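Incomplete set of chains, arranged as in the complex.
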């Protein structure tokens, strides 16, 4: 059993932000060299394993697609001016665009352009993974300046046999039971969704890797949807070991914390995260499971697996207008909040690791605390201090049916206080482990 | 399995109103020719069976009473003026009044008069089925004008051996399981309570009789209380086939819809009706079961039967002052709302008929919808359209434990949308019937 303390917020927040800055310019997609470059940088921090799954492999109902890579892309007007330039932002190209090199009229060009009229300064992020297409994304202001002309359209991309690349790290613990922590590495220059999750899990793994842990912790850095499907398809034998887990996404903005429950709705992870948020004293929101929006919990919680996986976020994908636009950039991120979310993940793990079920060894009436130095000798005042209250809660409810988490939820006392109290009572031979977790 | 669409509101509402107008003047009671005449008119619309149960027959704790018929009734003052006249309103006579023909003082007369001081323009509706009595009901304004005089009191009624008459119609379906739909035909010139229910069930049976149905549908047109007791007593062998049902009463006023739950409280009918009301987007109210007020659910939900029978009404009996008075007349009725309630009954039947439990045939991860033409190729936007959301809800929760109703309740998506989505997914071989209903 391990004691996990919070990390100082200032230092780690800045380090996380710096890593994000380094990863930001890389053009990622669900396959290709951008993913490999990203995983290589993460590997400088944690001993990540890199896996390649070949194009054409069947993964449940899906097939690993051709690998997509891109060198350059632009649209030039007849004067030879680049009016849309991939080098300036990788969002300008529809992800998985097929190669193209031709002259087109404004009319034909417009059929392949995507903008956000409601946010005229932002470039949208668009993809077409499973249907051949090409396109450019641009600000609506750029779009409105386009005139009748003959445009040169170049997308220097390749779609060919290759592989899907993902990263995986297992930190072995005392038990083979695993906590699964997953993020997706397929989005290009977009921060909250989801470089923030990538950076958070990198630093969480970095923090946990040198600690003696009860549970094993599996970290996945995968492309969204197809990556989760691929991992589940290749690792069906490991699924039974998964106790619970979290999807890390949208964890770097300055909004309040939000938890989307697992499909089960009352799994241990759901109770643990709600308790962490409640103990924090900060405002938060709990959302019910919804299979029609979200990220890889849709695969992990599909009815054939129904894994207890939730998603601990700050502002969820659908609630910030910057989502899937060029405005989800480094300016939208907060190093303080990145570190705060990391600490909340650590708090979750602290509870998971320490949620023992103890037995009161003196269950008939209260033990005499005074003779053990656990209680003030002089009585008379009205209310006990919180620590004294915790003693009575732990003693009364450690009957073998309530875990420390249950007791902390019922009493409204923080898990850490309940845990510390239980430790003292164990030292005083008033509690023992009932060997249930 | 049958598709049931809503009926155009204008036409059917007027037809229902016209039938009510035809039935309104008839003097009904729990027995007698008024009931027979009423059932004969209903039989012009649907192939109703007419049953006669003889006076004196024991039905559980009760006995079929003597049959009551009335030709005329009036009170004349000494000048020979009819000051109360049954021909003007059949409410003027206390139902089941024994025959009388005598001269009485004002004092004696008043012992047999009933008025509503709070509503001085309305005639109350009163009965004395099981204790011999006679009486007249009149407006309080009429009553206050009465002077000392010798009055001639005539009630030309008969109470004699005969029978209790009721109507019954069984529309056979694929299954022997029955949906029971019951209304009472014992009230004289009173509209919401309960010519509205009589007319609604007539038109519902008319609509269903030519449709291929999964369940069988039994319609009862019975006198309240004694009729339900009689039917249950004579048909105990049929009770086990009853899946659930509704009592139709107070369905023609313009108030909001109200559902009184079955005694079980969470029976399928309770969930279905609440979902119909919720899907409607209109305000509504749900009432808990209460054995101390209401109609024949008190018999059907008695502890020896405990049938899952609820009551889908508009303004319930106890909530409109016109109840059991001459003000519950044709003016109080709305053809639009009659049709609207009929459509809600049809919506209830639509869910009952279509509430299948399906199995996702691709339960491990989401299937690839795009290659089946079920999902837009180009991704990027924030929120799915409602139909796309329904696909994910149906796929995720069709695990053999959730019916389509369960899924529509949990998702907040309308049952019809969920049902249509399931149909599409069956066509695409993504779902199959799990043979549970």
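We call the chains A and B, going by the order they appear; numbering starts again at 1 in every chain.
To be clear about the criterion, contacts are C-beta pairs under 8 Å (C-beta built on N, C-alpha and C of every residue); 3 or more make two chains touch, one makes a residue touch a chain.
The model shown is predicted, which means the values in this text are computed figures rather than measured ones.
Colleague: For validation: placed chains = 2, all identical. Expected total copies in the complex?
Modeller: Copies in the complete complex: 3.
One rule holds for everything that comes next: only the chains that are shown with their structure count from here on.
Colleague: Between chain A and chain B, what distance separates the C-alpha centroids? Give it in angstrom.
Modeller: 54
Colleague: In the complex, go through chain A and note every residue touching chain B.
Modeller: Answer in residue numbers: 60-62, 94, 114, 124-131, 133, 225, 228-229, 232-233, 263, 290-293, 298-299, 301-306, 317-318, 323-324.
Colleague: How about chain B: which of its residues touch chain A in the complex?
Modeller: So the residues of chain B touching chain A come out as 360, 362-368, 370-371, 377-384, 388-393, 395-399, 411.
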